[in-house]
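Of the protein chains in this complex, one is absent; all others appear in place.
For subunit A:
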Amino acid sequence: MASQILPLELIDRCIGSRIWVITKGEREFAGKLLGFDDFVNMVLEDVTEYINTEDGVKKVRLQQTLLNGNNICMLVPGSSGPEDA
């Protein structure tokens, strides 16, 4: 059987590199992935938070951040965020 990779294995391989996190709401995060747990709570470093509003995109810079997995919708490994897409 061809080798298969599980979704969270893919994210595990992404530890140490940059990742783009898209939430259920109007927010996105891009940063270096330091780790995550079974709930996909994530620790990110050198983070940019992108807040999509009617007036445009607001950017917030953050240092080491623990992102609650509750609101996470999609992960894009190896991407530096919406500006990189």
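Following the convention adopted for this analysis, contacts are C-beta pairs under 8 Å (C-beta built on N, C-alpha and C of every residue); 3 or more make two chains touch, one makes a residue touch a chain; residues count from 1.
Keep in mind that, in the parts below, contacts and distances are computed from a predicted model.
Peer 1: Which one, "Ribosome biogenesis regulatory protein", "DNA replication complex GINS protein PSF1", "U6 snRNA-associated Sm-like protein LSm6" or "Ras-related protein Rab-2A", is the UniProt name for the chain you do not see?
Peer 2: "U6 snRNA-associated Sm-like protein LSm6"
Peer 1: What subunit A residues would touch the chain not displayed?
Peer 2: 8, 12, 15, 25, 27, 34-39, 41-43, 47, 62-68, 70-71
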